[in-house]
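Only a single protein chain was left out; the remaining protein chains are all shown in position.
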Amino acid sequence: MMKQLPLDRLPELFRKISEKKTVIAPIQSAGQVNFGVWTEDSILRLDALKTVKSAKGAFFPQVEDIVRFRMEGKKIDIHPADVLTEEFVIFGVRGCDARSFELLDRVFLSDPVDPFYAARRQHGTVVTLACNEPEETCFCTNFGIDAADPAGDVTCWIAGDVIYFRANTEKGIAFTADLESAENESPVEELKKNITEILKKLPFGALNLTGFDGDHLMERFNDPRWSELARGCLGCGTCTFVCPTCQCYDVRDFDTGSDIQRYRCWDSCMFSDFTLMAHGTNRPTQTERFRQRFMHKLVYFPSNNEGLYSCVGCGRCLEKCPQSIHIINVIKALGVNKDA
Amino acid sequence: MQKIGVFVCWCGSNIAATVDVKAVAQALKNEAGVVFSTDYQYMCSENGQAMIRQAIKEHQLTGIVVCSCSPRMHEATFRKTAVSAGLNPYMVEIANIREQCSWIHKDIAEGTEKAIVLARAAVAKLHKNAPLTAGTSPVTKRALVIGGGIAGIQTALDVADAGFEVDIVEKSPTIGGRMAQLDKTFPTLDCSACILTPKMVEAAQHEKINIISYAELESLSGFVGNFTATIRKKARFIDEDKCSGCGVCTEKCPSRKGLDEFNMKLNKRGAVYIPFAQAIPNVAVIDAEQCLHFRTGKCGLCQKNCSAGAIDFEQKDQLIERKYGAIVVATGFKPIDASAFNEYAYNDSPDVVTSLEFERIMNAAGPTKGQLIRPSDLKHPHEIVVIQCVGSRCTEDKEKGKPYCSKICCMYTAKHAMLVREKYPDVKVHVFYIDARTPGKNFDEFYRRAVEQYDVDYIKGMVGKVAVEGDKLHVQGSDLLNGEQVHINADMVVLATAIEPDPTARSLGTMLTASMDTNDFFTEAHPKLRPVESPPAGIFLSGVAQGPKDIPETVAQAGAAAAKVIGLLCKNELTCNACVAQTNEAICNGCSQCEKVCPYGAITYEDKEIRSPEFRGIRRIATVNEAICQGCGACTVTCPSGAMDLKGFTNSQIMSEVDAICR
Amino acid sequence: MSLTNKVTAEDVLRISGVDASRCMQCGKCSGACPNYDEMDLHPHQFAALLRKGEVERLMESNALYQCLSCFACSQRCPRNVEPAKIIEAVRLTVIRQKGRNYMTADRLPEKLDEDLPQQALVSAMRKYSK
Amino acid sequence: MQEMIINRLRELLADGEYAGVIGWAQGETPFDRTPNLFNAEGLDQLRYDSFCGSNLSKYLVQQASKTEKKIIALLKPCDCYSFNQLCTEHRIDRNKVYVIGVGCKGKIDVEKIRKAGIKGITGITEDGDLLKIETMYGEKEISRKDVLLEKCLACKGKEHKCADEVLGESEETCSGDKYAAVRRLEAMTAEERFEFWRGELSKCIRCNACRNVCPACSCIKCVFDNPNSGVQNKAAADDFEESLFHIIRAYHVAGRCTDCGECSRVCPQGIPLHLLNRRIIQDVNELYGDYQAGESIGQRHPLTDFTLEDEEPSVIDTRGGGK
Partner (left out) sequence: MSMNQEWTPKIVAFCCNWCSYAGADLAGSGRMNYPANVKIIRIPCSCRLNPMFVLRAFQRGADGVILCGCHPGDCHYSTGNYYARRRMTVLFSLLDYMGIERGRTRVEWVSAAEGAKFAATMNDFVKTITELGENKKLGDLRCKK
């Protein structure tokens, strides 16, 4: 049973929700669209297919305080940071990002459970939006994601001037409760059909991922072509920081002068000081770091998670890599042909 | 983790009146790392120091903070105290709570709070301190004097008399310099040669002095106490050891086209010549450009006539490499080129001469044997005009002139006027002057004598134009005091030209990394307090190379430079500054930026093998010579990676202070 | 600068673009001046009086019209003061004042002379009047 | 052009004198160009066209030191400045690189095409100044000059300042005053400028792409990666740290930045980072005389130099611009 709302009344809805909950949505600021807290002055950009940063920041922010130490005389007081207690809604999440939450759950909600992430997941309602116009960099279709009918607590479609809602979960039902029922669901069906047609035309829509699994781990790992693939890699963290599924973080201390703040922040396996240890680094060259990233996404993660790849095909890395080196290169270079 | 002791000084009531010293000591007890904190009336007193020593031992302190007067006052004292208790002297920090706190604030609460902050900053810095050891470097007990004029000779003699070896490098075939060209000296009118030549002889005969004439410094490396100089001894085509200076060759030489440099090119000399009778070394030299042997392959008359067999046409330039502990720059001056002053007809008439040319004309050993005659027709002049400040005191944008006062012209002009009037009372002498600058012992008296006793016609004003009219020189100038333009038909015009540093000074300065001003005079390390030292350690300045000066000043400065050299050479080794720059080789890029800003040339680059997480292999790395580095820190800021740091004032030390102050 | 306002030293300095403070009163300019005897004030005095602000005295000087603009003074000046420019600037300030034309058309006939090129008179009119 | 380059490279690589060529390889999309090292066999993968905007000079720091043999580099006119600067800083041994200057008539910024609202790009062909763009949603057209890279709008000219040989023609693509944007910012009030930069820098995700691509940022270990520097960080935990990173980065490359524009090209958030560097360049030129980093090898840059008459820092209080 779908609900509906004229598109121009969306701000009204947001206003109403934001009385009680924070609304996070794709917002344009300084020329770029990213998920941000919606306010009356925000420029909402539901038409933007890809935010620069993925939606994962809503549950796993780039920087997050964990604990504070305070010196009182020569004694140390320890204050753990509070976990989130307020409700929020993240609106306009695309199918790929929605899948990324499931992947992150496998990391942060498996034992030991990450309390900060768990609290955010608990208090967050995910409202997804179907992709009316997928782009050439999209390849979500490879991972069983349907951009025409994304997951989430609520799924939305924008068809013409109307936005349609379908609640998928309890949270979703609560979210859509006050909305009026849809008179006619056929525009949504029409739209879904349309999208499905477009998805068939994606240039990277049907990759052959054969051979990327735990059984071929050593073959993939020892493939001589890694160095060739990584040669142009700058070692920046662009791919990891725009990626919805990268979940590595570093824990750091900051001395404020009056106390020490321990916080965690995203880390990138592309950085030379990633997992740096006392004796140095175990991945001394960029080739090894580069390999780590893709082995993790395409081999290690699926071998530990029932074949689930740690990639959702959002295509952000395709667009953003300064030197155009990305997962498609790897899949095509090291993929099926080798085993065929 | 450091174990820090804090010692708060009352300085009697100087500090205690506006800072609650007990509260400061108490507050500091809570600082991380502070294991002992106390206060005392006079920390610098014997009792105070004993208290510090005892606390260091008792609490096994690794460093101390003394909250007291300015470190400029007692840092050295407390460092000694620390050393006597077994601590490294650089594990001492001073919080300046007197000059920069108690003395400027009236409110006790305010003063106390600030004192606590300053003490915390010192503690914060001390946490990052590391024991430092000043390096030492040996001293080569030999000095190099560049330039063999009166300045160089005097410095060499003084240094040699103290028992150190000195080499004088002189670029011309003889030592003696400009002073040897002079006739008389002001204000006593004693003969220049009479007072200079004995010194030249003394230098030549001194067992510690080695004169390397007809030679120039080719390159220099090293640093204070340890310079290595390469000296190019130019081929003079005469075996110095064999030549007796008899002069036969000079008489036999058929070439007569060379211009006599010693006589300011007023006359000709042979291709083989001895610059002047008292030259030292008294050895001939062959001017290869003029010599017929070199030009045509024939002649060789000199060789045939030399009974000593000293002529050696095959002689080559010789490179001498020697080590020195100190270097003295005594490169002197030359008069500027007067040909730029065509309004004075210098290019048009041989009777317009510079003062140094006039000096040679008046000199008994000069081209005219001391006869005052005009170069053009060898006639006796009756009216002479002297123009002062030619090329001195010009704006800097005037290419032909110098912005400074050449200092000696007023006096030598008075001397010239007086000498002419003394010898030839019939000759009228007019002097055009802007100001008569005669500050010196007996100087003004001398100038007044020229006016009063010798009736020299001093005209306040300048000459605008000198025109050749027949055999006369029509001088047109202004007489500002009488408000009229004067016209004089003179027989000779003498230009009191400005002096400038010797043209070799600039390249020498670059070689020595000695700084120079825009006029190519060497800059002193401090204009008031270190006037005979160049900023790079071990380089000293003597004579006009540093700025215009007369003979007594030159000699005085030469002696002062010698005293500094002796002070350096009498040490067996030099203690280097402990707070020097240091490269973190693991992260140095070898980009050469630090080298560019180092005022001492203390940074060089070496290819070194580096093993770090980021890099393994051979890489270009900056190396700091601790003996040269003075610890300014210019390099540290230029280094983008932070590989260059300054011991004693490291990035982390300073940032800790900042943090503590802003806390 | 208005037409009637008093001319100040600053005006002259601005028009001439000269820095008179650099003058050290050496007198080389006046020594170089070929028309010195015809002038009541001499090049070095232009710099000196200008520094003292005595512009009126300069404006009344006949030297303004005796200066040949040969620029010998400027050329010789060791300190780049350029007295010729000062003289020219003072002359301009005079001409710009009402009724202070040095030459007027009715004085032309008396100047006519067979040997004098008419061009010179035309130039003089340009130079000494508005 | 591409044919000409490949043919010449075949000649050069034939006798084994060179270790290889640093050039651009065909990537997965029609406009992906990835820097890579080619040997004779791999030359068919080499591309040189309007999408080769990236600056290859920095790759030579590593690649040229790896082998004993010389390496060939393809450099556009603007890349030459970076190359020279790296040589000046002894990061590249000039003798180990054979530089082929490749002609350049401006490079295309695909991001700009996307920003113009063209979606699903599957192919781009050039027809004079017109770009014909095939997309999943039909064919589109756009003017080539409207989608040139920002760096091309501040083109430093068509001369290769370091080439051993030049292949192909170049055109200057500079569009007027390259300081125009800097001046616009200057004219704002301090408050507006602050808001502008906060807005821009708050987007920063600290991916370090600007730093890692920057030919002037060639430090073995950046202060921001060095735990002993006091500023090491992996993410900006506070607004201040966002500003600090970019101030320090701009400052560290001051006098050495050739204005190659790579920082802005690679920024995933589209922060106009070149405006920081360009401001410093403008300052240095105005205060200390015209200077172009990388003009030649061996230059002494303005911040390692001085004159006795330099302006005091208070000059910034008295000159124009919004307060």
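We just call them A, B, C and D in the order they show up, numbering each chain from 1.
Just so we're on the same page, contacts are C-beta pairs under 8 Å (C-beta built on N, C-alpha and C of every residue); 3 or more make two chains touch, one makes a residue touch a chain.
These numbers come from a predicted model, not from an experiment.
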Task: Chain not shown, its touching partners among those shown - done: A, B, D
TODO: Looking beyond the chains shown, say which of A:Asp149, A:Asp259 or A:Glu288 touches the absent one.
DONE: A:Asp259
TODO: Tell me which residue among D:Leu12, D:Val61, D:Cys174 or D:Ile247 touches the hidden chain in the full complex.
DONE: D:Ile247
Open item on the list: Out of D:Glu171, D:Glu186 or D:Glu295, which residue would touch the omitted chain in the full complex?
Closed with: D:Glu186
Task: Absent-chain contact - pick from B:Asn96, B:Asn263 or B:Ser349 - done: B:Asn96
TODO: Kindly note down the residues of subunit B that lie in touch with the hidden chain.
DONE: 70-72, 96, 98-101, 103-107, 110-111, 113-114, 117-118, 121, 515, 523, 525-527, 535, 579, 597, 599-600, 630-634, 636-638, 646, 649, 651, 654-655, 657-659, 661-663
TODO: Using the touch rule from the top, list residues of subunit A that touch the missing partner.
DONE: 254, 256-259, 261
TODO: Can you list, in ascending order, the subunit D residues touching the missing chain?
DONE: 182, 185-186, 190-198, 223, 230-231, 237-241, 243-244, 247-248, 250-251, 254, 276, 279-280, 283-284, 287-288, 302-308, 310-317, 321, 323
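Keep in mind that, in the parts below, only the chains that are shown with their structure count from here on.
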TODO: Select the chain whose centre, defined as the mean of its C-alpha atoms, is least distant from the mean of all protein C-alpha atoms.
DONE: D
TODO: State the pair with the higher C-beta contact count; candidates are A-B and A-D.
DONE: A-D
Task: Between subunit D and subunit A, distance of the C-alpha-averaged centres to the nearest whole Å - done: 30
Open item on the list: Averaging over Cα atoms per chain, report the distance between subunit C and subunit D in Å.
Closed with: 59
Open item on the list: How many angstrom lie between the centres of subunit B and subunit D, each centre taken as the mean Cα position?
Closed with: 47
Task: Of all residues in subunit B, the ones touching two or more other chains - done: 614
Open item on the list: Per the contact definition, I'd like the list of subunit A residues that touch subunit D in the complex.
Closed with: 29-32, 34, 49, 52-53, 62-63, 133-137, 198, 201-204, 228, 231-232, 234-238, 240-242, 250, 252, 254, 261, 263, 265-268, 271-273, 318-320, 322-326, 328-329, 332
Open item on the list: With touch defined as at the start, can you tell me which subunit A residues reach subunit B in the complex?
Closed with: 71, 73-74, 255, 257-258, 272, 276, 280-281, 284
- [ ] Would you tell me which residues of subunit D are touching subunit B in their complex?
- [x] 65, 88-91, 217-223, 226, 228-230, 252-253, 300-301, 303-305, 308
